[in-house]
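Structure below; questions to follow.
Every protein chain except one is present and positioned as in the full complex.
We call the chains A, B and C, going by the order they appear; numbering starts again at 1 in every chain.
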Amino acid sequence: MTSNSRPEHLARTLRGEPVTLLEAISEALFEEMERDPSVFLMGEDIAVYGGAFKVTRGFLDHFGAERVIDTPISEAGFTGAAAGAAHMGLRPVVEMQFMDFISPAYDVITNYLATSRYRGSGSVPVVVRGPVGGGNRGGPFHSQNVEMAFFHTPGLKIVYPATAYDAKGLMKSAIRDDDPVIFEEHKSLYRAPHLREVLPAEDYTVPLGKARCAREGTQVTIVTYGAMVHTSLEAAAALEKDDGVAVEVLDLRTLLPLDDEAVAGSVKKTGRLLIVHEDTRTGGIAGEIAMRVNEQAFEWLDAPILRVTAIDSPVPYAGGLEDYFLPRVSDIVTACRYLVEY
Amino acid sequence: MTSNSRPEHLARTLRGEPVTLLEAISEALFEEMERDPSVFLMGEDIAVYGGAFKVTRGFLDHFGAERVIDTPISEAGFTGAAAGAAHMGLRPVVEMQFMDFISPAYDVITNYLATSRYRGSGSVPVVVRGPVGGGNRGGPFHSQNVEMAFFHTPGLKIVYPATAYDAKGLMKSAIRDDDPVIFEEHKSLYRAPHLREVLPAEDYTVPLGKARCAREGTQVTIVTYGAMVHTSLEAAAALEKDDGVAVEVLDLRTLLPLDDEAVAGSVKKTGRLLIVHEDTRTGGIAGEIAMRVNEQAFEWLDAPILRVTAIDSPVPYAGGLEDYFLPRVSDIVTACRYLVEY
Amino acid sequence: MAGRDDAVDLYRALALHRAAATRLKSLRDQGRVPAAIRCGRGYEAVSTGAARALRAASDGSGDAVAPTPDNAGAFFVFGGTPLQFFRQHLACGSAPGRGREPGMCPIDVERGLVGPAALPGTMVEVMAGVTLAFRLRGEDRVGLVFSGEDETSTSAWHEGTNFAAARRCPLIVVVQAGTETSTGVHTRARGFAQKAAGYGVASASVDGGDVLAVHRAVEEAAARARSGQGATLVEARGCPVSRRALRAAGADRERHPYEHPPDPAARFRVRLIEERIARASDLDEVERRARAAVRSACEQALGESPPADEYALGGVYDGDPGTPPWYRLEPPERGLALASTT
Partner (left out) sequence: MAGRDDAVDLYRALALHRAAATRLKSLRDQGRVPAAIRCGRGYEAVSTGAARALRAASDGSGDAVAPTPDNAGAFFVFGGTPLQFFRQHLACGSAPGRGREPGMCPIDVERGLVGPAALPGTMVEVMAGVTLAFRLRGEDRVGLVFSGEDETSTSAWHEGTNFAAARRCPLIVVVQAGTETSTGVHTRARGFAQKAAGYGVASASVDGGDVLAVHRAVEEAAARARSGQGATLVEARGCPVSRRALRAAGADRERHPYEHPPDPAARFRVRLIEERIARASDLDEVERRARAAVRSACEQALGESPPADEYALGGVYDGDPGTPPWYRLEPPERGLALASTT
C-alpha cells in the first residue's frame, strides 16, 4: 500500500537543492526506512498529521500505517513497546512530540532500554528523537534540553547535531547503531535559513562519538553543541574582529560517549577551555568535561575551566525572561576575554 | 485512635541508648509527626507491615491510618498526591520502598514538584525518602544511587547522610524545609553496628546545605558522602598509618545545594582534591564539584582533581561482580598516593 | 439549579467564558499570545456547569478545582477575574505567575483554584492529593479535575485516578471527550465512563454541551464524595476535538465543530428563552456586559508591561533572591578567581 515515488518535499537533496536541518532529518528517516524494512516510526500525531513539526509529513502515504504509527499519549508505553519490537529484530524510531515529554518514559529508558544488553537480554536498537531547546516562548514544558536526564545512564548514547549535514549523517548512524540512542533536535535550528545546505546525494553517515572542529583557533577552546555552536561561532567571530583573539570552537555532536580525544587535544593546543551549553548550569555536561580535562590535560591548563550556561531555573515563558535565562553571545565574549587575560 | 505512649523501640534516645542510622531516621519521623500534625507518611507497605526496612514500624498504631498510608504501586501517583496535599498545607513524607523505584515518579518530581514555586504555585514541602546504594546483592533495580537523576533539576534539594546524628538532624530539617527534598538513606549504613551512637535527647536539627569535616588533614582533600564517607575514612587512616599522609575527609551531607565554601576552603588548604562517590562515573557529581573548584580555587590546585567511583554499568548482581563494580579502600589509597606524589 | 435567578447566573458564567475564549482566540490568531494555546471555545458548558455544582469560596474553605486552559468558565466561577486571565495569558509582569509560565492560572489556595497543568495527567495526581488532604482533615470539601480524553492514556492519569479511588478521595474526574475521535484511535474503550469499573468508582456520561446535564452529574458526584463514597468519573461527551486528533482519526476537518466550535452558550440561551425563563433582551444585556468586562480587562492587560528581565532569576528555592551570572555583572578582576559559580 506504499507508493514508490519519493514525495517531492523529501527529494530536495536528490534535486541538488539545499535543505534545512529539519528536512535533513526527514530525509534521513525516509532513506533509512527505504533502505531497511525493519525501521519503523511511532509517536503522537506523526502519521496522519505528519508530526507537530511535520518531520514525518508524507511518510504515512509512502510507508503505510504499519510503519508510521500514531500512538496514544503514552511515552512510557510506546518507548517500552519499541524495546519489545527491537528484541524481535525491528529498529523503531520513536518521536517525542517535544522532548520534554520524555520524562514519563524515564523509567523504561534508564532501567530497561539502557540495561538490556548488560543484563544479557541483547541489544535494543531504539532511537528516541524529538525537538528540544528554548528561545521559542514555549515555557517550562516545551523548551527543555534533556541530555542531563540521560547522560548519567550507562548504556545510552546521546546525539545533538548542530548542522543539517550532521543531523542527516548522525541520524543514519543512530538508526543503524545497535544501542539505544537519544537524539535531540533543536527547534530553533529546524528551519533556520542560514543552516540550509546542499547535502551529498549519495548515502553518507557521520560516526557517533566524534566531535567536529567548527572553527580553528589557538588561544581559547570553546566546547559546545546544538544551537550554542552557532552562538559560540558568533562570539568567536566577534572576538577575532574586536580583539584579534583566535578562538577554536568544538562541536561535540555526540554527548555520550564524549569525544575525550578531541577535547583534550584542543585544550592541549590552547590551554584555555570554555564550555558553553544551553542547558541549565548545575549538573550540566560542563562538569563531566571539566573533570575529564582535569584527568587528561591538567598540566596544559593555563586558566581555570569556565562555563557559560542557562540560569538554574525552569525555562520561563515571557520573552524577556527567556532571553535573560538563555546564554548570550556577549556572555561568551566576556568569558573568553576573561580567559585570555587570565 | 492514636496511642499516647511512644513505642519502646522508638524511645532509645530518650533512654540514653545508642541508635543505628535507621533508628535515627525512625525517631526523626516519629518526633516530627508528634511535633507537627501536618506531617504524614505515604508509601508501599509502610503502615501494617512497617515498611520493607521497618523504618515505620509501630507508626500505624501510634498515628493511625490517616497519617500512615499504604499506597498502591504508584510512585508517580502518590508523589503527585503528596504535592497536592502539600498545596493544602500538609507536609507529606513519601517512602520509596527502594529508591530505584523513584524512576516512575521522575516526571512529576522534576516537572511538577521542582517547578511549582518558580511557576507561582507556591512551595511544595514534600520529602521523598528511601533506601539507596549497593553492596547488598540487590542487582540492578535494588541498588541504585539516585542523586544524579535529580541533581540537574533546579528547585530540588538532595540530602544523603552518613551518620546517625546527621540522619536524624537532616531528616528534621528536610521535613521542616519548604522545598521538595530527596532524602537518600544507604542500606548498608541502616543497621551498621559501628554507626550506632547516642544522640542528644533534645530536639536538634542539622542544617541543609552544610558539609561536615569528618577528618581533618592538610595534604589531600577527599570530598565524599554517604557510605563512601566510611570507606574514605578507612583509606585516610591507612594513608596516615602507612604513608604518614594527612588526608582531610569532607562529608557533603547535602548534595543540592552544594556547600561550595567548604569544598573550596578545604582545597585551598590542601591543594589536592579527590572526589569519591559510590554512584557510577560518567555524569556523577564529581563533575560539578570539579567545575566549581575550577571556577573558585583553580590557583590553589597543585594536582589534577581526580575521582574514585563505581564503574560505568548497571549494578551487577553476583557478589564478586558487585564488589568489583564498587569503589574500594585500596582505590582511594592509590588515588591519594598519586595525588600526593604528583 | 433552583429558580430563574440561578439560571440567569449560570448563563452569565457561560457568557463570560464565551467572551473570554473568543477574545483569546483573536489574540492568538493575531500572534499576540506568546504560546500557541488552547482558547476554550466549545468548553463553556462543561466548564461552568461543573464548577457551579461545587462550592466556591475565597477564604480557603470551599471546594477545589483544577481547570485546563480550556476551562475559563471554571476559573471565573471560582473567583478568577478576566484581568488575571488576560494578564496570565499575555505574560504581563502583573500576572499572577508574572510571566514565568503560560496558561490561565497558578494556584490560589484560598479560592481553591489549582493550576496550571504540567504534563497531561499530572493534575489528576495532584488533585488526588488535594482531596486526600480534605479527607485527612475531615473537611467537607471536594475537588474536581478536568481532563482530556487522550489524557486518560497517560500514566499519570491512571495512577492519580487509581490512588484517589483506592483512598476514597472526594475527587471528581471530568473527561472531556470529543464526538468522533473519542475511541478507536487511542483507546478501544467504547466510552470513557467504561473506565470507571476498572477503578471501582462511580461514573456518569453526559452531553458536555448541555450545561444543566453537566451540572446535575457533578452535583450528584459531589454529594457522593461528601458522603464518603469516594471518587466519580464523569464523561462529558461532545467536547471539541482538536484538529490534530481529527486528522489522526481521518475525520473531515473542514466540517467539524472544532473549526466552528459548537456554542453551548447559544444553546442554553435558546433553551432559556424557549422555556420562558429569561427574555432575549435580558440575555443580550448579560452578553453585552460579559463582552465589555472582557474587553476592558484585555485592553488593560495589553497596556501593561512585561516582567522585568531579572525576574527570570530567583524564586526557585525558598528565599532565593537570584544572582545574575558573573559574566553579566561588572567584569571580574583580571587574573582573579571567580567569587561564585553562577
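Some notes on this structure:
Please note the rule applied: contacts are C-beta pairs under 8 Å (C-beta built on N, C-alpha and C of every residue); 3 or more make two chains touch, one makes a residue touch a chain.
Everything numeric here is computed off the predicted structure, so don't read it as measured data.
Of A:Asp178, A:Glu216, A:Asp242 or A:Glu341, it is A:Asp178 that touches the chain left out of the display.
Within the complete assembly, C:Tyr199 is the residue of C:Phe134, C:Tyr199, C:Phe268 or C:Trp326 that touches the hidden chain. Although one chain is not drawn, the whole complex shows that of B:Gly58, B:Gly84 or B:Pro104 it is B:Pro104 that touches it.
Where chain A meets the missing chain, the touching residues are 40, 66-67, 69, 71-72, 74-90, 92, 104, 107-108, 111-112, 115-123, 154-155, 157, 177-179, 257, 260, 291-292, 295-299. Although one chain is not displayed, its contacts with chain C can still be listed: residues 153-156, 158-159, 162, 165-166, 168, 183, 185-190, 194-201, 230.
Residues 45, 47-49, 52, 70-74, 76-77, 100-101, 103-104, 137-142, 281, 304, 306, 308-309, 311-314, 316-325, 330-331, 334-335, 337-338, 341-342 of chain B touch the missing chain (whole complex, contact as defined above).
Quick note on the criterion: only the chains that are shown with their structure count from here on.
The distance from the centre of chain A to the centre of chain C, with each centre set as the mean of the Cα atoms, comes to 35 Å. Rounded to a whole number, the gap between the C-alpha centres of chain A and chain B is 33 angstrom.
Averaged C-alpha coordinates put the centre of chain B at 38 Å from the centre of chain C.
In chain C, the residues that touch at least two other chains are 97, 100-101, 118-119, 155-156, 315-316, 337-338, 341. Residue positions of chain B touching 2 or more other chains, listed in rising order: 76, 104, 107, 111, 115, 118-119, 154-155, 291, 295, 298.
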